[in-house]
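After the structure tokens below, expect a handful of questions from me.
One chain of protein is taken out of this complex; the other chains stay put.
For chain A:
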């Protein structure tokens, strides 16, 4: 299946290679570099590239290209999903997945890759299992290791590997047992010029942090499960019980994990928490333009909007921006042509406004289309769909754990067309 893996930085530096079958020369990446050059933007590199003898399937994450070499037919999503899993594992182990951390931990990276694939077929991708095989680096452990000469490598087969619940290890013990759930909802929307929603829907995830001893069996129920239109679960969730009773019954993995993701049907009316009044215009003459953006609250259910950020991808001809903001700071990057206005908390009494002039490249025709705005925001203590967790029950263990649910609403792919 997956023959080899090359990690290539955004700058085109091939800094790691790993082969699971016979060695393939790194010159195979020339085809990738060719495609990379053609695409201009890293996002535009086609995920599947054909070469005379191999196929290259790549993903782009955290400014790193993960390029895998395939020789025979394989479902491309299989490879893509695996590569993302690799990136997530690195993130899990080293805190972030970047060129520097990978270079610093090259031995652990190698050991991980060795365990994750055997002959190109995934062997262990579950984080709990990997952590028992290869312990993640911590400052304390690396100190102890250098002094005592002990190693990061587990000696026995992780218990999860053999059981039917590979996501949980046996013998988990905590002095204080706690289970926290974060209901995070994201609003995906496209608003047209007049501010009406062309398209809006809510995507949600429930992230969990479960630190419970033993083998607890949890049941999570909602006040209004009918809201959920489409769901996908962590493998630990018993799908049949969801089908029949609309409760989420599961034996949780240890630590942080994503319990489920869901989708609120587009038929439901989606509350749009923010409105934008914008006026961006470019003049026919004089190589300049004007920009005026005001942001205000709409349907916020009485909560405050936080972390409000407006991002504008300016046309190529815009050289600089001379603006003034009544609240927050703005920054225009003339290289990437991105204007970022970081507003922060929204004060309903005094609406933030960004106003000023744009200077264009002289002689160039005025841009055809006005740039669209991307909005980022956060509302604490609110799930915009109205989803509510009813209760969490623990079976199979005697202790009484601390339980907590937190709701957050964020803007997902929230775009305002101008």
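Keep in mind that, in the parts below, contacts are C-beta pairs under 8 Å (C-beta built on N, C-alpha and C of every residue); 3 or more make two chains touch, one makes a residue touch a chain; residues count from 1.
Here is the rule we use: contacts and distances are computed from a predicted model.
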I want to check something: the complex is missing a chain, and I'd like its UniProt protein name from "glutathione transferase", "tRNA pseudouridine(55) synthase", "AP-3 complex subunit beta" or "Nucleolar complex associated 4 homolog". "AP-3 complex subunit beta"
Which residue among A:84, A:246 or A:391 touches the omitted chain? A:84
Candidates A:9, A:221 or A:261 - the one touching the absent chain: A:261
Chain A, residues in touch with the chain not shown (by the definition above): 1, 14-19, 21-23, 26, 41, 43-44, 46-48, 50, 55, 58-61, 70-78, 80-82, 84, 106-107, 109-111, 114, 118-119, 121-123, 125, 146, 149, 151-157, 161-162, 164, 166, 188, 190, 198-199, 201, 203, 229-235, 239-240, 243, 258, 261, 263, 266, 313, 315-316, 365, 367-369, 371-372, 374, 413, 415, 417
